[in-house]
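One chain of protein is taken out of this complex; the other chains stay put.
Right after this comes chain A.
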Amino acid sequence: MQLAVWTYEGPPHVGAMRVATGMQGLHYVLHAPQGDTYADLLFTMIERRDRRPPVTYTTFQARDLGGDTAELFKAAVREAHDRFRPQAMIVGASCTAELIQDDPGGLARALHLPVPVVPLELPSYSKKENWGASETFYQLVRTLAGPQAPPPGTPRTPGAAPSCNILGPTALGFRHRDDVREIAGLLGRMGIAVKVVAPMGATPADLTRLGEADFNVVLYPEIAGQAAGWLARSFGQKATKTIPIGTTATRAFVQEVAALAGIDPAPVLAAEESRAAWYARSVDSTYLTGKRVFVFGDATHAVAAARVAAEEMGFRVVGLGTYSREFARELREAAARYEVEPLVTEDYLAVEAAIGAAQPELILGTQMERHIAKRLGIPCAVISAPVHVQDHPARYSPQMGFEGANVLFDTWVHPLMMGLEEHLLGMFREDFEFHAEAAPSHLGGGAAAPAAVAEAPAGPADWTAEAEQELRKIPFFVRGKARRNTERFAAERGLASITLETLYDAKAHFSR
């Protein structure tokens, strides 16, 4: 058993729901107890979808467990088919139904429905959400595109205009909606036709046509890597490896795609402008140099973000981690590049401890790291799922492509600017016009609410008044660290009191 308060990923059947909900004309019948319908609200609330996910739950209860759950399941499949008339169906079990061992695939087959029915085996007690999405997409692609596959060894017939599929976007994906638009636009400007985008927006009929494209663009390997591998074996379609997050990676992506399509990337590269690249070079960004950044998320976004942070923002990566165990190897390779210890864990307490040890000035992570950052008083930006409702924004905000690079620059720098603003206000707090009781000049009378700054309680060694005063001059977001380090320094040396000298000795000792 594993003790958990917070989980980075849901169970695998939620991954299957993400595929089904992203697609059209597909219906998912999930053998599950009453209550598992909670997952619907991830789609209707967090992603704000305007229709129910295409999922029918059998919602069995204790009194059904005597033996007719199989009958219940068959009735649910039959009724879902009759009501929704999908082009294809997927059937499977949630964690509880996995234990009662009805066979969804066999039961559905016995109904002889006039549409393809894809059975899913999603082991809930060993696998998780992204694996579930990947497996579901792979099984759908195999079942629906499989019959079109040419005999092994058949060479691809070169088409007139180069074409590709875009693979990986799903419902509830972090910025999938806008990434697809950004990348499809980029491919369009290169003169490459996009045949099928899947799973998001695709119908089962669309999946049967996957083999027609020349190659595949894999945006999210966590979800589409497995299916792309099968398509490569079955249709000889090559797949992109570069994740176009950041200016450099987007340029590399354009070159990779051009090579696959047999075209010249130069015109597109010359025409594209990244505002982010110029912003990063502008003098205003000099203070970003060497800022210590901790990166955590799914492997694809974390690895890409670390590269952007180091090479395009001039930050120093002091921590890199992922919750995607399936991609631990890729993450370890990236961590080696920045000479940091790779962190592969699903335990947010381990992430919190690693952040505490690394003492970063910026955290790039998920919703959870946002809250860790809030607790530690460190600026933070979100780069990866899981995310809350505000990270499914109304405005256009891709992570990928050239516009994605612009979005990243703004998103990451903003919390640092806010931190700097806070610091400046804090520094000036003792000035006559900025002190806590001073009223804002533009508001006329009335005192402003005092800005409460929580100070850590004094440690074992006594701080002299002078040293305490000096400590207050240190920016609030590193003040806690300075206090802890100084006290540790004093304790290790058995000092009874902390003077100005101790403070600066400690600073010299710990400066990295």
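Couple of notes before you dig in:
Note that contacts are C-beta pairs under 8 Å (C-beta built on N, C-alpha and C of every residue); 3 or more make two chains touch, one makes a residue touch a chain; residues count from 1.
The working rule: contacts and distances are computed from a predicted model.
Per its UniProt entry, the chain excluded from the display bears the name "Light-independent protochlorophyllide reductase subunit N", taken from "Light-independent protochlorophyllide reductase subunit N", "Cytochrome C", "Protocatechuate 3,4-dioxygenase subunit alpha" or "NADP oxidoreductase".
When the whole complex is considered, the residue among A:Q34, A:T154 or A:T289 that touches the unshown chain is A:Q34. Not every partner is drawn; the one left out touches chain A at residues 1-7, 9-11, 13-14, 33-42, 44-45, 48-52, 56-62, 64-65, 76, 79, 83, 94-96, 99-100, 123-126, 128, 368, 371, 388.
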